[in-house]
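I have a structure I would like to understand better, so I am pasting it below and will then ask my questions one at a time.
For this view, one protein chain was removed and the others were kept in their places.
Naming follows writing order (A and B), and every chain is counted from residue 1.
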Amino acid sequence: MFEVYPVLEKVRTQKPVVHHLTNWVTIYDCANVVKVFGASPVMAHAQEEAADMANIASALVLNIGTLTTEFIESMKIAAKSANIKGIPVILDVCGAGATKLRDDKCFELLNQVKINVIKGNASEIARIAGLEVHTKGVDSADVSGDLTTIAKNLSVKKNAVVVITGKQDIVTDGKAIYLINNGHPMMANIVGTGCMAASVIGTFCAVEKDLAKASAAGLVCYEVAAELAAAQSSGPGTFKEKFFDAIFNLDRATVEKMKKIGC
Amino acid sequence: MFEVYPVLEKVRTQKPVVHHLTNWVTIYDCANVVKVFGASPVMAHAQEEAADMANIASALVLNIGTLTTEFIESMKIAAKSANIKGIPVILDVCGAGATKLRDDKCFELLNQVKINVIKGNASEIARIAGLEVHTKGVDSADVSGDLTTIAKNLSVKKNAVVVITGKQDIVTDGKAIYLINNGHPMMANIVGTGCMAASVIGTFCAVEKDLAKASAAGLVCYEVAAELAAAQSSGPGTFKEKFFDAIFNLDRATVEKMKKIGC
Partner (left out) sequence: MFEVYPVLEKVRTQKPVVHHLTNWVTIYDCANVVKVFGASPVMAHAQEEAADMANIASALVLNIGTLTTEFIESMKIAAKSANIKGIPVILDVCGAGATKLRDDKCFELLNQVKINVIKGNASEIARIAGLEVHTKGVDSADVSGDLTTIAKNLSVKKNAVVVITGKQDIVTDGKAIYLINNGHPMMANIVGTGCMAASVIGTFCAVEKDLAKASAAGLVCYEVAAELAAAQSSGPGTFKEKFFDAIFNLDRATVEKMKKIGC
């Protein structure tokens, strides 16, 4: 399996600007996880500046968690700017399947701009792939069918990397498939681990052109840090702080030794 | 006094979806406290999806902390959907008394939709009850008059549970009165303990039909956890993280032993 640490090292050396249009719930955590990884987050959603900001960034992360119609329009402006510049656009289809608005706006984005990485949990990606799912809000629901096949088909259809996060993460560009078995159950006990994962993917895609490899490398680093943090925590509150510490302190030996990634 | 833990147990078992339209200051903490209690928070405010999201939820929490006129319209849409479905609607009258807009919009909500639980600090509830109060922003001010009587009268008038949070919390449905003496002064040293209290009430009301009992049970659990956290903290920063840990780790013996609730 490929070396993960060199991608992290590029993040820390290049300190890319990662532009976000994200939700109001976890916006701080999305910014902070980018910062703690050594990159430079920026959050800007005004329609008048979304294109300019995307133009000085190295990746764009879109997250529909607290979408409005107006906000989605800003996302399109930012994404078109990113498409022209040729920087990767990551879409977190947060809550897809929960309401018609979310589904409609995800499809609108996917149809009107180029999305390079589509990221969600199992039920969200299944919904985007056209399956019927019964979700309860933003947490994942059961999905019938093989997730790897769903991801691969969606990847080919949309010519995009597809990432399904969960106990095992699946990353595919339609050809290569990476299966990541790092992470810890404690991640499910705080809000924002999914949103932060999208920001991490954006951060790594900002420095590595192979976007499937970049996404996989980012998730491995993020989830190795979660394992380290969980071992030092007495609950979700202390876990979160130790999580940021662990990300910041990741070193080559730890990452390469602890990575659990297959294909 | 009633057993508190069984209500918490229902939260953890049923994992209800708790829909919020809340403020931008403490939105993360409101979501996280729901999650740490074992339930599933969702935040969605677009007018196009507010009704759909309320319809898949088991409780709806409204908090006017950073209100706008447009946002209040979304609240009405969500609340009407919740009223039709028959799920409880909790209104945190955050900052009532501070500006005319806040007062007007609280009264609008109370008149146009069914609110099941009205929650605020002493001066906020006094203002909603029609008294003159002199507030300084969102922190409570002195109120003349007996708080229990104020709460009870408002409860009868609006046919709603009324919750006044403070050193002693008062919960009443117009008949039963619960007085809760748990909690810790350190709670007043961080932003968001009031907002989170409303989210906790919403979470417990999602699983227990007796809304006064549910509100009281939620506050007891929340404030017992605060006491445990304060004992392990060196200031408000560490307090907050230990608070989430303590909520997550609450067990039956601790809750029942430490509860201080009278009527």
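Keep this in mind: a contact is a pair of C-beta atoms (placed from the backbone, for glycine too) under 8 Å apart; a residue touches a chain by one contact, two chains touch by 3 or more.
Keep in mind it's a predicted model, so treat the numbers as computed, not measured.
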Completion exercise
Touch assignment to the omitted chain, from A:H45, A:K76, A:K158 or A:K259, lands on A:H45
Fill in the blank from the handout: Among listed residues B:I56, B:I190 or B:M258, the absent chain is touched only by B:I190
Problem - Residue of A:M53, A:A129 or A:I261 touching the missing chain in the full complex - result: A:M53
Completion exercise
Even though one chain is not shown, chain B touches it at residues 23-26, 28-29, 65-69, 95, 98-102, 135-139, 189-192, 233-238, 240-241
Problem - Contact footprint on chain A, counting only the chain that is left out - result: 17, 19, 24, 27-28, 31-32, 35-36, 40-46, 48-49, 52-53, 56-57, 240-249
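The definition used in the following text is that only the chains that are shown with their structure count from here on.
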Problem - When chain A is superposed on chain B by its C-alpha atoms, the rotation angle in degrees, nearest 5 - result: 120
Completion exercise
CA centroids of chain A and chain B: separation to the nearest Å works out as 32
